[in-house]
Structures are given as structure tokens and as C-alpha cells.
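Contents: one structure, followed by commentary.
Every protein chain except one is present and positioned as in the full complex.
Let's look at chain A:
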Amino acid sequence: MKIGLFIPCFMNELYPKSCIATLKLLKSLNLDVEYPEEQTCCGQPMANAGCAKDIKTLAYKFVSTFSKYDYIVAPSGSCVTMVKEHYKDFFHEDDEEYNKTKTSIYEICEFLHDIMKITKLDVKFPYKVGLHNSCHGHRALKLGTASELNIPYNNKLRNLLNLVEGIEIVDLKREDECCGFGGTFCVTQEDVSVAMGKDRINDHLDSYAQFITGADMSCLMHLEGIINRDKSPLKVVHITEILAGEVQ
């Protein structure tokens, strides 16, 4: 089984630590992982801004880079959603390469939970942690049950975090409220975006969390930006770093 590691463009540049943690997690399961160096970006920011037409070339590039792998794994729910949901406009519905890409791409937690079905992690994280359920992963990829629905509760991220020794996942008042990042939304609607981010952070502070974690670094980057500006006593860490035992 060969795995293609897809690292979102901005994570590659700004958050190499989380990328390393992702790679380590996969390697620790003795998987054959490769990081194709010709990758850049899935095109999500442009598509969300209304310019999906422009990213056709990126979509083709993505598919030709990754369709050869048995699984494609990425530490970002929103980028995976982009490939799964929004690339379809560019390809014929029975395009084999695209269909293969679409069905073999997984968000890292989803992959560990559903494909590898891991039940054990040999790591500790003795802190109070708030889980930020990022919308794309949460609602589009169904990493967790959306609070609006009346279906049995499950949360893949929480299940994985529960494998970590010493961790205490705090209960938030609004379990899956959006943090306000939203791609270019964070700039075009700066005021609402920041207000949403602040409220999200306060929910964590009120629950005595020491860390905020989640599966989407873009949301975490937005929250971290506010936390650092406001000098809030909270740390932000991508879920892969906790699961890989990379933060102590």
C-alpha cells in the first residue's frame, strides 16, 4: 500500500512541524509514504473566492500527481473537501483518474480512524484540551456528528484524542461553532471573522482549556493570530502533533 502525502501549501511554508508530525504518524504504522515534491496547492482559497474556473490547471496537476497512490492523506479537512467535492466540475463524471483520486483521498484523522482503525497510541499529553471541530472536516467529511443533526453522536477526532494518555478534553459551550476563518472570508469580512474567532477562543478559555487543537491548520492559524495579539494564555497545536507525541 503506497501513500501519497499531500501537504497544504501554507502548512508546508508556515507549519512544517505539523507536517512532520503527520509524516511520523503514518510512518509509525509502517506505511510506505511518499511526499511528491511537485505538489503545490489544491486551489481552495481561489475557489472559495469565486474563482474556481481559474484553478482548473491546479486540479489537473493535483490529480496527475496523486492518482497513482493507493491512498492520499492530508492534514487538512478543508483541502480534502476541496478535492472530493469541488473538483468534479472540471472532470468528466467517468474520468478514472479523478474518481480514483476522489475516493482515495483522506484527512489524516479519518485515515487513522477508518482505514487503519488504530486503537492504541503510545503517547502522553497531560493537559486540558479544547477540540475545535473545523467546519469542512466536521460537516462535509463528517469527521464528527454535526450538532444540528439528530443522529447518533460520534467524533473521530475525539476518539483518537482519547487514545492519548493523560489528556483531558474539555466540554465547550458551542461544540462546533465556526471560528470565522473561512478562507478569504477572514479578510473580506474581517470584523465578523475576528468577532467569531474571539468568541471561539473565549469558549475555550471559559472551559479552562490550556490548548486548542483541531484538524485544520487554517482555522488554527486564525485563532493563533488572535491569541497572540491578545496575549491569551492558550496554546494552539495541530491534532497530528498531539497524536504523534510531538508536543510535551
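Definition applied: a contact is a pair of C-beta atoms (placed from the backbone, for glycine too) under 8 Å apart; a residue touches a chain by one contact, two chains touch by 3 or more; residues count from 1.
To be clear about the criterion, contacts and distances are computed from a predicted model.
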Undisplayed chain, where the name is taken from the UniProt record, one of "Iron-sulfur cluster-binding protein", "Sugar ABC transporter permease", "4Fe-4S ferredoxin" or "succinate dehydrogenase": "4Fe-4S ferredoxin"
Contact with the hidden chain (one of A:Leu143, A:Ile226 or A:Ile239): A:Ile226
Contact set of chain A toward the excluded chain (per top definition): 7, 9, 11-17, 19-20, 23-24, 27-28, 35, 37-41, 43, 45-55, 57-58, 61, 86, 135-136, 139-140, 146-151, 174, 176-178, 180-197, 199, 221-222, 224-226, 228-229
